[in-house]
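I have a structure I would like to understand better, so I am pasting it below and will then ask my questions one at a time.
Missing here: one protein chain of the complex. Every other protein chain is in place.
Chain IDs A, B and C follow the sequence of writing; residue 1 opens each chain.
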Amino acid sequence: MIIVLKPQCTQDQLQEFSSSLQQQYNVKVNAWFGTQSTVLGLIGDTSVVDIDYISAQDIVESVKRVQEPYKKANRKFHPDNTVVTLPTGQKIGDGSIALMAGPCSVESEAQICKVAESVKASGAQFLRGGAFKPRTSPYAFQGLKAEGLELLKEARKKTGLPIVTEIMRVSHIELFEDVDIIQVGARNMQNFELLKELGRINKPILLKRGLSSTIEELLMSAEYIMAGGNDQVILCERGIRTYETYTRNTLDISAVPILKKLSHLPVIVDPSHASGISWLVEPLAMAAVAAGADGLIIEVHNDPSRALSDGAQSLTPQQFDSVAKRIFEVGEAFGRTH
Amino acid sequence: MIIVLKPQCTQDQLQEFSSSLQQQYNVKVNAWFGTQSTVLGLIGDTSVVDIDYISAQDIVESVKRVQEPYKKANRKFHPDNTVVTLPTGQKIGDGSIALMAGPCSVESEAQICKVAESVKASGAQFLRGGAFKPRTSPYAFQGLKAEGLELLKEARKKTGLPIVTEIMRVSHIELFEDVDIIQVGARNMQNFELLKELGRINKPILLKRGLSSTIEELLMSAEYIMAGGNDQVILCERGIRTYETYTRNTLDISAVPILKKLSHLPVIVDPSHASGISWLVEPLAMAAVAAGADGLIIEVHNDPSRALSDGAQSLTPQQFDSVAKRIFEVGEAFGRTH
Amino acid sequence: MIIVLKPQCTQDQLQEFSSSLQQQYNVKVNAWFGTQSTVLGLIGDTSVVDIDYISAQDIVESVKRVQEPYKKANRKFHPDNTVVTLPTGQKIGDGSIALMAGPCSVESEAQICKVAESVKASGAQFLRGGAFKPRTSPYAFQGLKAEGLELLKEARKKTGLPIVTEIMRVSHIELFEDVDIIQVGARNMQNFELLKELGRINKPILLKRGLSSTIEELLMSAEYIMAGGNDQVILCERGIRTYETYTRNTLDISAVPILKKLSHLPVIVDPSHASGISWLVEPLAMAAVAAGADGLIIEVHNDPSRALSDGAQSLTPQQFDSVAKRIFEVGEAFGRTH
Partner (left out) sequence: MIIVLKPQCTQDQLQEFSSSLQQQYNVKVNAWFGTQSTVLGLIGDTSVVDIDYISAQDIVESVKRVQEPYKKANRKFHPDNTVVTLPTGQKIGDGSIALMAGPCSVESEAQICKVAESVKASGAQFLRGGAFKPRTSPYAFQGLKAEGLELLKEARKKTGLPIVTEIMRVSHIELFEDVDIIQVGARNMQNFELLKELGRINKPILLKRGLSSTIEELLMSAEYIMAGGNDQVILCERGIRTYETYTRNTLDISAVPILKKLSHLPVIVDPSHASGISWLVEPLAMAAVAAGADGLIIEVHNDPSRALSDGAQSLTPQQFDSVAKRIFEVGEAFGRTH
């Protein structure tokens, strides 16, 4: 960590500040004297140094991290890829393309089973579906809740597909005990109380990037889960909020190779939420595979125009079948197994 | 609500769609036929119409709301200002300037009591202080938690100032029973489960705008609380995330007059978090008063350079005294009572 | 165009406004009366209707376009792809992948000729290089200017590669007479005086998207050039400005399929400027091909660490050779000719 001091900093202040840093954080402090300002360099493990604390000092002009503030999620300390493996054998991050598909909301047993069978036939290895739904309006459909979870399990029994579904509240963790992959939605990416609790369980967590979260913040939220002892985190790029209004969000495709470089965790892409437009799902899925994503999560509904949420971005089973084929074909061109 | 249909929509599809809208939402549907497209107009209460559902229809090109999607927070249906009044008499939204001040984090009894007495002497009518702290890093100080709440109450006992503090988890609501104003932080603005529960209690809620939330989304989150029966919501503009890096966030000063026009709820401004820089607090506080804010929430720490969080944006008690004086002086120029 | 009127609009105001619209724009006006507001629909060619003028009317609540405001760039009126063909035979937009490569700045005859020969050997069909350079600082290297243009022509003579270079000023158009493709940089995308003049010449224009321009604004700038009579416009996505700081800009990969759908013009991608980081060029180039781009423009420098500008994002000739191979290989998986 590099700390630039203000020009008016006195020798005494410098001494006192250096000593306090050494004691508080167990780091060595080197000083370098320029014509206009003095610069301190901290040597040791600075990931625990609170950058807010440093920049609050009267004598500090600015601070710059050299080390990343995340450790467990950091590829530097874990060079090998993390492969998330389910008890039932499915893997994410092993070089294959993990394909998760299903409706935004679970609506009925018939619906979820029909979609599950159809996406399985098209090659999806995971079934996604929302039981608890975060909706901007209190007057919009909020999901079938506990009943939705039961229907997902029913669909799993019929198809063998493990299920991925979103949690919105700490007190629901028990309810999710039999879920295969627990999703944390974009709006809860910095619900730190939820992240801490999910760090205490032994189950894969699919962590979606927040609407205006930086790549580093996403990794810090993964760090929250991992700091609790749960290493099975799957990162998900799902579009960020920008000024462009044609799409619901802007897919930050660069985040895929960057996350793969900075971290050892698997990275998947959600082209449905990134765009909000069903005809964009195919080209964005292609781009995600090309950029190195470990998987995709795609909304599929048997009848999008009657979907109780997010129908505009859902594919029909027929459309999904064609997109899935293209995903696996293109995956081969990138040396991805199937 | 105006719905533009795709050019290829047939007469039969139009009929079927219109009928389904009438049944589902109890609205009347008028059609207007253009050269290139047909447009439907929905008459009635369209705040419950799910815009996602509409835009998912195969035959729909685009949708435009004419009515706002929020009702209880909407000034159209409640022309008079809401005045939030505490049992102890303090008011927010009555034309006075509500001044909330205190440290980012409660750190000790001595600290919080000292700051409380000092900000009271400077004219603040409310004491703010964080007991549970949302921090980007799991390794940063997370607050004194329950003990912090006790210390806040101690400071209230000594000064008579009602306390404002942040909740981060549904299961803590009981713990917060004796808090005067419960704050929902920016990162939890769309933690809908928390909002719903706060709608069931009878206590003022200070709702901060999310880092990348629109004005409409902030009002929809207020609507979540109000839909549950709790009308005492105080809106707080605290800066939004933009590309500009000089400040931590960009204070959206326009949000103040816009929120006051669209809603009857009181609106306060947090210049400390908006800028992240202590010397900007005064000019931004001045701008907030000038733009019509009902109050301010400002970070004050007895020793910012030793603060355990957010010191860089905290004022000393002496600085706050001078800023408070200017706030009330300028308030008078705007006809604000004190 | 759909115009929502304010509730208080009187019958007389409505009549007067309708008549003025009919006269001014030669459109038909239909009115539809709701419970809370009246809505007007304009029938005819509304691309010339000034949306600012409409929304300025006292009685207007809001306006919504149904038709796009661009015509010549609009695929609706020109369903077939535009193929830009140079007199020397190279084509952009014909299904092949157009590969443009070269240094950010032309620095010397030896440098540009060496890079030109090398990128040609790797399969590039166009040579890019900056003679006039837009730099944020007046103290930074501003390019070799006219001399740079001569060196580019020298490199063209040696290699046969047509040259692409940026214009910054109307009065330079004559200087650029012998340039094959004239580039308009992101900072000049809304330099309308320059666009108008480029509309009067008969030469392909590579138009880069502005740092904070919407997709529609990019198409409107293309429309400026086309309205003057020059149909040979190549659109270029090069990243937009967002809050994310890891990359210089955020590549908006969705813009590629969207521009291809809305317009008949060819679309290329600049992964070098989008990311500002050389190791990201390959994955972003892959994503661009996968998303359907008609070509790529990539920075290559014989010695990036001695480049006078933008070295951090430049590839070495060896790196480019490897990236080019991957581009053409992957292109085949997408049925692209070479």
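Points to keep in mind about this one:
Note that a contact is a pair of C-beta atoms (placed from the backbone, for glycine too) under 8 Å apart; a residue touches a chain by one contact, two chains touch by 3 or more.
Here the structure is a predicted model, which means the values were calculated and not measured.
Across the entire complex, the residue among C:Leu14, C:Leu175 or C:Ala312 in touch with the chain not shown is C:Ala312. Listed residues A:Gly41, A:Gly123 or A:Gly228: the one in touch with the omitted chain is A:Gly41. With the whole complex as reference, residues 2, 4, 30, 32, 34-37, 39, 41, 43-44, 61-62, 64, 66-67, 241-243, 245 of subunit A touch the missing chain. Along subunit C, the points of touch with the absent chain fall at residues 47-48, 50, 52-53, 55-58, 69-70, 134-141, 168-171, 187-188, 190-193, 196, 211-212, 217, 220, 223-224, 227, 241, 304-305, 307-314.
Annotation for subunit B: contacts to the undisplayed chain at residues 212, 214-216, 240, 242-247, 250-258, 261, 274-275, 279-280, 283-284, 286-292, 329-330, 332-334.
Basically, only the chains that are shown with their structure count from here on.
For subunit C, the chain with the farthest CA centroid is B. Centre-to-centre separation of subunit A and subunit C, using mean CA positions: 32 Å. Distance between chain centres (mean CA atoms), subunit A to subunit B: 26 Å.
Shared interface positions of subunit A, defined as residues touching 2 or more other chains, are 212.
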